[in-house]
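Excluded from the complex is one protein chain; the other protein chains are retained at their positions.
Now for chain A:
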Amino acid sequence: MTVHGPDPDERAPGRAYSARFHWLDRQVVADDGTPISKVDDLELDGRDGRLYATAVLVGPDALAPRLRGRLGRLVAAVARRLAAAEGGRPPRIDLADVAAVGAAVTLRPSTGDLRVHALEDWTRANVIERIPGARHASG
């Protein structure tokens, strides 16, 4: 399956991006290299008889179906327990926000709060920030 990246002219024909090889399970990073998430799945949209990738899907809800079988059901169950009232739909990062695909998927600098971090936010507010020194980098 071939997926059209943010800039199809970037790669010559025959060297198109492969969803499996270049996108799925690759690390998504901010423009300064800070890890954001993995590409847990891709959102596809059918137009004119072709499939277009429209967004990166993030989080256990997106990952669980790809794990298949008992393992997938387990992850999905844990995800439902941990869900911070988002309502089943995995958070997404629009492909328009993607600047480049290389060793990692790099986002554009202007991309604001992506709201893909419900669990991180919960952990920070309820556990880590309550420990003295959580705001200071040890370097």
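Here, a residue touches a chain if its C-beta (ideal position, glycine included) is under 8 Å from a C-beta of that chain, and two chains touch if they have at least 3 such contacts; residues count from 1.
Keep this in mind: contacts and distances are computed from a predicted model.
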Notebook entry, point to check: One chain is missing here; what is its name in UniProt, given the choices "Divalent metal cation transporter", "Phosphopantetheine-binding protein", "Imidazole glycerol phosphate synthase subunit HisF" or "NADH-quinone oxidoreductase subunit M"?
Noted result: "Divalent metal cation transporter"
Next item on the list: Using the touch definition up top, pick the residue from A:50, A:68 or A:81 that touches the left-out chain.
Entry: A:68
Next item on the list: Can you list, in ascending order, the chain A residues touching the missing chain?
Entry: 24-28, 33-38, 40, 58, 63, 66-68, 71, 102-104, 119-120, 123-124, 127-129, 131, 133-139
